[in-house]
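Of the protein chains in this complex, all but one are displayed in their positions.
We just call them A, B and C in the order they show up, numbering each chain from 1.
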Amino acid sequence: MVLPYWDVFGVWIAAAITVWLYSFAFKDNVLYKFSEHLFLGVAAGYSFTLGLDAISRTGIAPIVTEGELGYIVPIIFGLLFFGKYLGRYAWIARYGSMFVLGVGLSLAVRTAPEAFILKQVAASILPLYVPGDPVMTITHILMVLIIIGGLLYFVFTFVPGGGERRPTASYRVYEVLTRIGIYGMMVGFGALFARTVMTRVAFFIGRLTFLMSPEALGATIVATILAAIAIVYSYTQERRRSTAGSAQSSGAAQTS
Amino acid sequence: MSVVARRYGPQAVILLMMLFLLVTYFFVMPEEVMGFEANVIKWGSIAAGFAMMVGAIDILRYHIAFLVRRTPGQWLYSLVLIVALLLTAATGTIGVVTGVGTTYEPFAWLYNNIYVPADATIYSILVFYIASASFRAFRVRNAPALLLLIVGLIVMLGNTSLGYVIWPGFTPLSVWLNKNIVAAAFRPIIIGAGLGIIITGLRTILGRELYRRE
Amino acid sequence: MSVAEKIYNILSIRQLLYVLLIIMVLIPLLHPFGIPISISSRVREVYKYIENLPDNPKVLIEIYYEPAAATELEPAVGAILRHLVAKNPKIVFVSLIATGPIMFERLKSYVPDVFEKLKYGEDYVYLGFLTGGETACASLARGIKEYVVRDNYGRPTADMPIFKYANKAEDFDLVIIASSGTDVFEWYVRQWFTPYHVPLLFVALSVIAPSIEPFVAAGQAIGMIVGQRGAAEYELLIGKPGSALAAMDAQSFAHGLVIAFIILGNVFYWIIRLQRKEIPGR
Partner (left out) sequence: MSIKKFISKRSVDSNTIGGLALVFAAGRGVAFFLLLILFVLGYYYMKSAERGKRYPIRRIRAFEAVEEAVGRAVEMGRPIHFTFGFGNLYSSVAPQYVAGLAVLSYVARLAGKYGARLIATFGVPEAIPIVEELVREGYRSAGRPELYKPEDNVRYLTNMQFAYASAVQATLIRERPGANIMVGPFYAESLIFAEAGSWTGALQIAGTARETQIPFFVLVCDYVFIGEEIFAAAALASGDPAIIATIRSQDVGKLIALALIILGLILLPLGLNLGNFLFI
């Protein structure tokens, strides 16, 4: 049973870490460095636990309970990762990497033709004339031009005239189409940048409402004051280091 | 022997797995072969479990070195990391061993009060970075950049009530842009990426990737 | 140094922009203005669909998000629950993600008025976290009581009255999936819609929406509530303004500030460039 003051202490830590991690945007400071290392420590411990869980629940359990002897294979390859501590034989750890990479690459390569290429090609086949709907017709024509132009932009070796500006007809068509492709991509990038603002701000609002919640407000105020002090401290540190630095470098050449 | 084991062994592992997982994907296979294929895919995450443990041990060794050497301005932080890592790993291991998993009280405390808030905070720190990038980097130096800016403004205005107050047409225009032009703009990038993935797979099978032959 | 350059240098101090941002988001949170927002046809369609559901509808709700995403997804689920509760529904909650149980407890404290009116075991039940991803999703469709012997709180599901009405996929009138990821939507399309044609409703983050748009367009889902804005619109439709609507004002202020930074950044950049005929430092 976790005692209540552990919960209160937990909320304080959560509020303090939230403020101190945000402080990095203003200036890197000692409290950010503390929160960062605390976060990294817990994350590394959590990653260790997930690794252990993956091994015991999906690896060892099938062998012990269902007698699936095949699962010994990944456990052997997994153990090879510890080979890195064997000095001369450290290279056996590469077997572990390549074993895992083998799965990842295969999953990617076998689905790529369907999901990345054929599905996109099928979706690019649009009616260029939509009776009774001029807006849709223009939209589809524009979309097809952007797709063709974009594809040409990514062609590396078949460039007419090897890419130098030469007034041949094929080069001008290539130039116009790739320009349309680039403009299309810019529309895509602008829209995507704008769309992510909503989700980021929503997360930010979530954090702010937590910081302003009654049980966290006290810790938030204290943490903010401490953060301000830490930021001022790191500015003074920096000024002292740069004045000392310039005195020293005017004397001796700075060692790289 | 060591050259073969060092150089061609790992390549053979990838070749074997790629061939098996491609054949089982593209051709109708008997039931037990498909069961075996599902296992092989799980094997990747099991072996990776060991790598995650080795990774955590590497982080520990890296920071213990700072602690031992008393590196000024770093050893104290490394001590904080080491304590946090050992505590979380210990409570996590107890949770896994006793079968309770991540609901083991002390581990849940560390997870809910340190990992979760920190994770949400670093994710939402992006709001600050979007603000300063918008002022400093969103520069219109040429026509494509101008188009990027205009579309960005339209979609942002279309997403919030702000746009509605100025001109109700922003939202439908932004929906039209996203559903049509933006979808089309990303198709060539996705097709290109698909081709890059396939050829990277080929190069890795033929042992021409990640190996230097000097 | 011209006036434009002085202002430009001041505005280039990023810390100043960040303080401005914090203020602009805090003001509407502390004192909501209620800027009117248009109701998109997409959200209105979902509202109409739920409004036309028969009395005591059988609904399955998948809670598949982690704490960070709760800010955007919880208000939408809460608003839909407030709308459903008026039709005295039978709801089976389930989570195919480990963080599900924590999120379900948060949901109960987010809409306590809904859970007061529902009797556990009779009107609603929470199955808790089920491992196995898509395979678990498929097994649920074939029969919940047979697949999940104990609910999230360890109680046996065999003698719970709710399963007399809602046990197999065919019994359900609607399946709502609230997720921060994309794969769980595909699981339910493949395991619940394709074989049994159970209507699906997606509740998703705005950054994920484009990748699940095809499912709605292909008719495999009846509709989609996207992001905080979708939740705010739904709160307006059911006449119960909640945290999403208050956040909408903060969103508008934040977006307004980002737009201002973009415009100002370019205006000063071009003024200085025209004055000096070359590009100021990045």
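As a convention for this text, a contact is a pair of C-beta atoms (placed from the backbone, for glycine too) under 8 Å apart; a residue touches a chain by one contact, two chains touch by 3 or more.
Treat the numbers as computed from the prediction; the structure is a model and nothing was measured.
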Selected residue (touches chain absent from view) among B:Val13, B:Val54, B:Val96 or B:Leu153: B:Val54
Footprint left on chain A by the chain that the document does not show: 21, 24, 28, 32-33, 36, 39-40, 42-44, 46-47, 51, 81, 83-84, 90-91, 93-94, 96-97, 100-101, 103-105, 107-114, 117-118, 120-129, 144, 147-148, 151-152, 154-159, 162-163, 185, 188-190, 192-193, 196, 254, 256
Those residues of chain B which, in the complete complex, touch the missing chain: 19, 22-23, 25-30, 33, 41, 44-45, 47-48, 51-52, 54-56, 58-59, 62, 65, 115, 118-119, 122-123, 125-126, 129-130, 132-133, 136-138, 148, 186, 189-193, 195-204, 206, 208-210, 212, 214
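One rule holds in what follows: only the chains that are shown with their structure count from here on.
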Chains linked by the largest number of contacting C-beta pairs: A-B
Maximum centroid distance from chain B, chain identifier (CA atoms): C
Mean-CA-position distance for chain C and chain A (Å): 22
Cα-centroid distance, chain A relative to chain B, in whole angstrom: 6
Residues within chain B bordering two or more other chains: 101-102, 112, 116, 120, 123, 127-128, 130, 149, 152-153, 156, 159-160, 178, 182-183
Residue list for chain C, restricted to those that touch at least two other chains: 14, 18, 68, 206, 210, 229, 251, 254-255, 258
In the complex with chain A, residue positions of chain B that touch it: 6, 9-11, 13-14, 16-18, 20-22, 25-26, 36, 39-56, 59-60, 77-78, 80-93, 95-97, 101-102, 105, 107, 109-118, 120-130, 143-145, 147-156, 159-160, 174, 176-178, 180-195, 197-198, 200-201, 204
Touch list for chain A against partner chain B, complex: 2, 6, 10-11, 13-15, 17-18, 21-22, 24-25, 33-59, 68, 70-71, 73-75, 77-79, 81-82, 84, 91, 94-113, 115-117, 120-121, 123-124, 139, 142-144, 146-147, 149-151, 153-154, 181-198, 200-201, 203-204, 206-207, 210
Residues of chain C defined as touching chain A within the complex: 14-15, 18, 25-26, 29-30, 68, 70-72, 205-207, 210, 227-229, 243, 247, 250-251, 254-255, 258
